[in-house]
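A single protein chain has been omitted; all remaining protein chains appear in their positions.
Up next is chain A:
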Amino acid sequence: MAAPMEVALVTDAAGLLSNCSVWELHSGSALPGYRGGNSGARGLALLGGEHLLGAQLGKGYISVWELQRKDQLQQKIICPGLVTCLTASPNGLYILAGIAESIYLWEVSSGNLLAILNRHYQDLTCLCFTDDSSHFLSGGKDCLVLVWNLYSTLQVEHSQIPEPRHVWSRHSLPITDLCCGFGGPLARAATSSLDQTVKLWEISSGELLLSVLFDVGIMAVTLDLSEYHMFCGGMDGSIFQVDLCAWPVQRDRAFHSERENGKIFKGHRNQVTCLSVSTDGSLLLSGSHDETVRLWDIQSKQCLRTVNHKGPVTNAFITLAPANMFNPDSKPSVPLPKFSKHLHGTESSEDQGAEGVTLRLGLHQQVVGESYLEKADRLYSQMCLTREKNLMGDQEQLKIQVTELEDEISTLRKINKNLFDFSARIITKSAK
C-alpha cells in the first residue's frame, strides 16, 4: 500500500454491536470492531499504537484492548469515579483522565498514578496533549482552560499544588472541546464553548489570538493539519468552516450569498459532538447526537457517506492505522502493567526502593540520597572543570602537569629507595 491507510474510529452511546467500530476512511469498508461496553464522550484514545483505551459511559472504569485482539478486553482500569474525558500522550508514555474535578495522570510503563491535579472547580469536559507530549490542556465546565507543562507537574514536591502554565478564563460558559495544533509548545490551540464562541490561543505566550462569535453554542472544534481552516460543530447540527488564512483580496466577488452557504456543512439534525480532519486535509469526519457519522469532502462541502449508529455518537476520529491493528499475530512490545488507584508517592517507600528502574524526577528524593538536579549540578561542575582544564591546558599546562607528575614519580622513587634501604639494613643486620 503506497499511502498510509487511514481509519475512522467511532463509538456511540448505545454500543450494541461493538463498543468501537472501525472503518477504512476512503473505501468505507468496515473492519472488525472492539467489543464490550460503550465509551463516553471524549473517552477514546489510542495508546502508543498498541492499545486502545475507552472510558466507559456512566461507569467508573477504563477498558483497554490490545489493538490486534478486537474481541477481548485486555484490562479494566478501575478509577475512583466517572471518567468524563480521557487522552493518551502521543509518545505513549502517559495517560490522562478527567474524573470529576481532578485530572489523573498515570505513567504507562509502571502503571503508577503520578499526579492528581485539582485546579478545576467543576467537572472536566476535555483533555488534549500537544503533539510533542510536553504540554497538555484541560477544559472544564467552570469555563476555564488550563495549560499544563507535563514535566513541571511531575517535578513538583508533594506538599505543593502544581500550577498550570496558563489559565485561560475568557470563556463564559462551559468548555466543550479543545484542539491543539501542530508545533509542540509553539502550537496554537482552539477552544470551543457553549457561550457561542470559538477562541484560538497561543500556547507559548498564553495570548488570545482570535475569537469567533457564532449564533449557536459550539460543541466541537478541530483544526486541519496545516491550520488553514478551523471546523466548528454547532448545537443545531451545522458545521462551520472558519478560514484562518484568507486574504482580503477576494472581497469583490459577486456571489456573497452563495459564499456564505459555502462555509457551512449542513446535514446533521442534532448537535455535532465530534469532528476530525484527515491528514491530507480533504476529508472531515463528524459525529452527532442524531446517531449518524458523516464523512464530508471539505472542498465541495458534500456529504460523502453517512453511517447510522444506534445511539448518539460519542467519539469519532480519524487516525493513521497502526500496524498492529491488521496483524493478528503481533503483540504489544511491552505488556501493560496494572494501573494503581493510589497516588504513587504515598505508597510505602520500600516498594519504591525495589523497583529502581523508574526514571521519574523529583518524587524520588526521599529514596535516592541526592536529587537528580543536584546530580546534574555535580555532573555539570565536573564537566566544567575538565573543560576549563582543556581550555587552559595548552602546551604549558601540559608541561607543568608533566613536570608535576615527574616530581611525584621521583618522590615516590625516593620513598621506595628509602624503604628498600631501610629493609635491606634490617635484613642485613639480622643476618649479622
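Criterion: a contact is a pair of C-beta atoms (placed from the backbone, for glycine too) under 8 Å apart; a residue touches a chain by one contact, two chains touch by 3 or more; residues count from 1.
As a working rule, contacts and distances are computed from a predicted model.
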(message) Out of "Testis expressed 10", "Mitochondrial 54S ribosomal protein YmL41", "Eukaryotic translation initiation factor 3 subunit B" or "Coatomer subunit alpha", which one is the UniProt protein name for the chain not included here?
(response) "Testis expressed 10"
(request) Give the residue, chosen from A:Ala8, A:Leu105 or A:Cys143, that touches the chain omitted from the document. (result) A:Cys143
(request) Sort through A:Leu127, A:Leu244, A:Leu283 or A:Val307 and give me the one touching the missing partner chain. (result) A:Leu244
(request) Out of A:Gln75, A:Ser192 or A:Gln271, point to the residue that touches the absent chain in the complete complex. (result) A:Gln271
(message) Touching the absent chain: which residues on chain A qualify?
(response) 13-14, 38, 40-41, 57-58, 118-119, 121-122, 141-144, 161, 169-170, 172-174, 186, 188, 194-196, 200, 202, 204-205, 207-217, 227, 235-236, 240, 242-248, 250-251, 253, 256-257, 259-260, 263-264, 269-271, 289-290, 311-312, 314
